[in-house]
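All protein chains of the complex are present and in place, except for one that has been dropped.
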Amino acid sequence: MPLDPALTDPLSRFQVAIPSWGFSPMGTRFATFTLGDEARDVYGRIDRAAAVQHALGMTPGLALHFPWDRTDDLGALGRYIRDRGLRVDAVNPNTFQDPAYRLGSVAHHDPTVRAQAREHLLWCVEACRQLDAPFLSLWFADGTNYPGQADFRRRHEALVQTLQPVHAALPAGCTMLVEYKPFEPAFYHTDIADWGTAMRICQRLGPQAKVIVDTGHHLQGHNVEFTVALLQQAGLLGGFHLNNRKYADDDLMTGSIDPYGLFLIFRELVKGERLYGRPLESVSYCLDQSANVEEKVPAMILSVLNTQEAFCKALLVDERALELAEREGDVIRSQEILRDAFLTDVRPLLAEFRRSRGWPEDPLAYSRQEARGARTA
Amino acid sequence: MPLDPALTDPLSRFQVAIPSWGFSPMGTRFATFTLGDEARDVYGRIDRAAAVQHALGMTPGLALHFPWDRTDDLGALGRYIRDRGLRVDAVNPNTFQDPAYRLGSVAHHDPTVRAQAREHLLWCVEACRQLDAPFLSLWFADGTNYPGQADFRRRHEALVQTLQPVHAALPAGCTMLVEYKPFEPAFYHTDIADWGTAMRICQRLGPQAKVIVDTGHHLQGHNVEFTVALLQQAGLLGGFHLNNRKYADDDLMTGSIDPYGLFLIFRELVKGERLYGRPLESVSYCLDQSANVEEKVPAMILSVLNTQEAFCKALLVDERALELAEREGDVIRSQEILRDAFLTDVRPLLAEFRRSRGWPEDPLAYSRQEARGARTA
Amino acid sequence: MPLDPALTDPLSRFQVAIPSWGFSPMGTRFATFTLGDEARDVYGRIDRAAAVQHALGMTPGLALHFPWDRTDDLGALGRYIRDRGLRVDAVNPNTFQDPAYRLGSVAHHDPTVRAQAREHLLWCVEACRQLDAPFLSLWFADGTNYPGQADFRRRHEALVQTLQPVHAALPAGCTMLVEYKPFEPAFYHTDIADWGTAMRICQRLGPQAKVIVDTGHHLQGHNVEFTVALLQQAGLLGGFHLNNRKYADDDLMTGSIDPYGLFLIFRELVKGERLYGRPLESVSYCLDQSANVEEKVPAMILSVLNTQEAFCKALLVDERALELAEREGDVIRSQEILRDAFLTDVRPLLAEFRRSRGWPEDPLAYSRQEARGARTA
Partner (left out) sequence: MPLDPALTDPLSRFQVAIPSWGFSPMGTRFATFTLGDEARDVYGRIDRAAAVQHALGMTPGLALHFPWDRTDDLGALGRYIRDRGLRVDAVNPNTFQDPAYRLGSVAHHDPTVRAQAREHLLWCVEACRQLDAPFLSLWFADGTNYPGQADFRRRHEALVQTLQPVHAALPAGCTMLVEYKPFEPAFYHTDIADWGTAMRICQRLGPQAKVIVDTGHHLQGHNVEFTVALLQQAGLLGGFHLNNRKYADDDLMTGSIDPYGLFLIFRELVKGERLYGRPLESVSYCLDQSANVEEKVPAMILSVLNTQEAFCKALLVDERALELAEREGDVIRSQEILRDAFLTDVRPLLAEFRRSRGWPEDPLAYSRQEARGARTA
């Protein structure tokens, strides 16, 4: 089957970033289990991301998390990453583990704590500059556990004011991603609870601030693909943290619970490029999952495969026919058209595409073989 | 007990509007039951709203719904309302019942249908002018039932463009309220799904467009009071549709399921006035409930009582002490302060306040007596 | 491709029943729209069900709803059904529309109302006998809208006592299906709220009472396939009402929102037969959807196609390999195995199966052609 450039062109451009923290021991509040494949330090995490990229070919981007990935020499860190064929996609600050952050960080009532958070964020901006990272990806655990614990508006103003100098310090071409989450670890309110709050904050901060959508950070029933379309429309869609969930922020492998929902999100992204001129590459796609019971490298590969398949099926949608069915009010016809794309088994097509790029046809099998080889050697 | 002006002043200013549609036969998709107390026409509905106002004294505002409340002569309708001691609070268009609206109204793909909706909205603007209504309250059933049925962004653009001339036609001092709802009657997406979407639409329309919060129009777990605070902060809070729910848009009596949540919403409104200079009266408070199993006039009264109590308890909160507890990070203390207000039995205080205003002390008892008198006479 | 009997045998035995009420005008509490394809009476509904069966071949069963489908002569009704190649699958009583049922039916506090409901149920048992229906399918709208409106336990006892004589009157071989639903039209509690309640009621009633699972009657996040497995284990799984939802009881076309979830349910049913000896045919599979915006006959066909595909993919699952992966704790491997089945495009296989049975290969195309022919004739 000759590959259609209408598919291979976007498939070639579509890349998914791998999070370094995804190779650390992980758990829930009840227990952290190790499977023996965890990395011991940042170099081990980079090596594992490189192994993922060897298998997939489409995951050269790496998301770092500071201070977890901090070393004495950022320049040397960058070289280590580049030498393994990778590049830095996003820099992720951490303002939720230091004891000072018990009641918040950027939205804390105490200016001292906010200053501590701001300093760390500015250090991360500098890391973006030195590591040539196009994204500074911000998630804050800020919030409260009880009604009356704090004033929402004071915290909101504090948050915006803390972030303003960070936004001002961003290098040109570096986008600040603002992540929202309805709850956990705060259980009454979170200071950036939903995409509306994140949008409002971005509007107040300036043009380099955009919203990042973590696919697991929504209340049950939320139509994520509609939010994606609206953020695109507003020019405020910055990126994705990809994972899947059944209940809350479960951080399961992407596409493992609701593959159709993943397809519908990518359909909006493909449409955004085709119909509305929003280039796919303007957005960061980064895995963000927590492998509690499964091995980490293959878990990453499986998530990317699910994502690539969803993307490929989205490319197959006959949008012109759908527009016609919409104009005719023919709901049944629209279902047939969408089914046609989703039900197609794109695995042979993707295997051929990988072969044409010189990538392993079966990334999971390749990765297993590599792992066995490493253990034998 | 002498009444404290710090309480009586805001209590005197706080008014709740009564929806005319609340006196019509109501039901679910399974059945509509009549209890015998339903009104037969708009005059019957106005009479019942007047009966509610006789009992309560704080509900002079009336929300009308067109074409349900349409008469040949708007001037005469206005006089009938004023003659009963009432005024029009909000005008509510209906773009969801005509067969043309099966696939939407203001966001419909067909410009003919959008034009039909726009004409009705413009007629309602004229009704606002003639009836001196400060609010044009917009809820749209627009949405889709299936993925792929329509393009989100085309619908969004159509919606904004349809509303632009309506916004432009608004009389000075008349606010367009834009309501959001996550689902029902559309079951895959709704075109104004959440407060973020409503905010975005208001931002695009102009300064007379604000967001109205229906307390039952949120996904499970949504922190409504946080949304209220953010809308206040953005200057975009326009009003409320008050009711209660346990599951979806259940339209139960206000305060009947979660009285503490109602108190927390009003606490934000009271704080908004005290701390941030947002006058309580700038916002419309309107009941919107569907009495399926209970009598309608007493159901309205009970909802207003629950609302007034929540408001009164919000006035009792010692915000200064709470701010101090927040600064000290004393979460237990903040709970004690909030409890003190909520656990107070404000019924004696409110009875005295009503007496001082010449209103019936026990509105439900008064209303029952009136009803018996009417039946006897 | 020669068809594998391991597939064709269960595919031949798998049948989906069609609900007569699915061809009536439908709507939400806001509006009912007609598309012109609605049936006018029970004969029109049977004719449409026959058209669905002509297209699909696997839908000879018909679910009736009384009194909606009541005629003077049940014997003649049965002949009309049989003459069109159909048989009655389930008889569905209606105890939610009569004005007497405003506060409940079988669980009503008033014994007169309960007696009225019981009489209707006993009439439906007689209809089962005369129409040779293997299932009496019970759904009750009973519940309350407010805390304190009624006593849960009094209502529970009343419900069980009302159903006892109905259970006792069942013909041998006729199963009473007890349906649960968390809310709507009751909005505070429903008397059969969840599968636990339904199981408890069945245990109290006797061996001919089993639980029916409506796929849309669960709170958000509920793991339906786990419930199916447990009901199988307990010998209490009686049937399904098939549809799909994104939010509440949306009654959308089966498989239209979450096709993977549908596959997982059928995987339990297939496993139940293979591993635990629960024959597929012991369970009733009946569509129950509300086509508000789409044409009704093709909506039925599309739902059956989605269901048949989910069932077929479930047949492809290599359960032996999965059991091995489970024993080895290899979570990644289990995902690969499940993916292999779900990602397979079974449409060619099913087309061939249909051809082998003498059924139309493309049921939707066939149905459209028939409809055009009917309009021309």
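As written, the chains take the letters A, B and C, and residue 1 is the first residue of each chain.
The criterion applied here is as follows: a contact is a pair of C-beta atoms (placed from the backbone, for glycine too) under 8 Å apart; a residue touches a chain by one contact, two chains touch by 3 or more.
None of the values given here were measured: they were computed from a predicted structure.
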Option from C:Thr197, C:Asn244, C:Gln308 or C:Ser367 whose C-beta touches the chain left out: C:Thr197
Contacting the left-out chain in the complete assembly, out of A:Ser256, A:Ser284, A:Ser334 or A:Ser367: A:Ser256
Options A:Asp41, A:Glu184, A:Glu281 or A:Asp318, residue touching the unrepresented chain: A:Glu184
Contacts of chain C with the absent chain, listed as residue ranges: 102-103, 109-110, 145-153, 156-157, 182-183, 188-189, 193-197, 199-200, 219-223, 225-227, 229-230, 232-234, 260, 264, 267-268, 271, 275-276, 317, 322-323, 326-327, 329, 331, 334-335, 337-338
Where the unshown chain meets chain B, residue by residue: 220-221, 223, 246-247, 253, 256-261, 293-295, 298-299, 302, 309, 329, 331-332, 335-336, 342-345, 347, 364
Missing-chain contacts mapped onto chain A: 27-31, 33-35, 96-97, 99, 101-103, 141, 144-147, 149, 182-185, 187-188, 220, 245-248, 250-253, 256-257, 292-294
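The working rule: only the chains that are shown with their structure count from here on.
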Separation of mean Cα positions, chain B and chain A [Å, integer]: 39
Two or more partner chains touched - positions in chain C: 220, 246-247, 253, 256-257, 293-294
